[in-house]
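Quick one: this structure, given as structure tokens, is what I'll be asking you about.
With one protein chain held back, the other chains of the complex are shown just where they sit.
== chain A ==
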């Protein structure tokens, strides 16, 4: 018995670093990823994509989407840090999984890659809707583009799109420019323009539209032009990241390997941009890039080091915050010149850009405004692709104490003079009046 318990303790001791080597604040990159497939053949047909993940150290766990033993969490602990759903036709997930539990998975700060395809199931659509992405309601519709299709499209119905309208963000798609167009064949989706959490990564050209390629158009298509998004991402308020693609083939070996030539263009590429696109996007979605961390907000009066409990109006103060960026392996100092701090009470009274010292420390100094109240130092940093930094710290500002005002005001000297001469005059008058006789 003793032995057993000791060995259990030992095992757990060995497991501990392993267990803690998962998603955490210190190490935001995902490690354990569950891949749900409709068909295990996808494992080989999309092997290039999966191999890039494996080579970057991810622990992929392939399961059939209707596997009855599927579980995302056990004893209240999530078993995975990331989820890839390549099962567009699955109507019902196995085990205890449903779109609610996948939404909860995202709400717990974990990441998701979801790929639909033509005739995507209601389940996939509802997961996408949870994330703010609406697929074309017509289940047989595909994206058709008669001007920017790929010339290698043998069917001739112009559904293999050569898309090159990528989001301009080094954080999401890496520093190296994706030269070749990205090949796409699948369904269109749209985003609600008022939803500021989702944005398009790969958009369709203005001439694209969404319709069933095998039937004649009876009515104008609902989704047209650049309103169509091909690949979108969501960064939730808790910084969970989701990629939603309208095409499963986008990740496939066939489109990754195939050469591409956009219709009407003379540039012919040996290889499509798909590999670079999906690799860089997976780096972003699994927090290998664009993940920021901030230390606590530090402030103190000029010339002091301790943080005061309260400021006085017109105090001079120094403010600093440390911000680091996750490079995939370690925390590097974040360098930017657009981080701002607000000194905020219902509206910002002071708004200052922080200056960085290239070591991750951002600092500034300013004067407390001539207004008392309960203020907040606020750093709200929302940059495209980066995780949102939203920090605030409450600090009251008091008015002058009774003995902090100037004792004598120079402009009031005439009044002081008047006061004292009156007093002296009264004294003399009383003296004269009383003792004159």
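Following the convention adopted for this analysis, a residue touches a chain if its C-beta (ideal position, glycine included) is under 8 Å from a C-beta of that chain, and two chains touch if they have at least 3 such contacts; residues count from 1.
Criterion: contacts and distances are computed from a predicted model.
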Among "CTU2 protein", "LLGL scribble cell polarity complex component 1", "Protein YIPF" or "dolichyl-diphosphooligosaccharide--protein glycotransferase", UniProt-listed name of the chain not shown: "dolichyl-diphosphooligosaccharide--protein glycotransferase"
Residue in contact with the excluded chain [from A:151, A:167, A:197 or A:350]: A:197
Residue among A:53, A:93 or A:278 touching the omitted chain: A:93
Residue among A:46, A:63, A:125 or A:262 touching the omitted chain: A:125
Which of A:57, A:396 or A:425 contacts the chain that the document leaves out: A:396
Touch list for chain A against the chain that is not drawn: 92-93, 97-101, 103, 106-107, 122-123, 125-126, 128-134, 137, 192, 195, 197-198, 234, 236-238, 240, 310, 345-346, 372-376, 394, 396, 398-399, 401-402
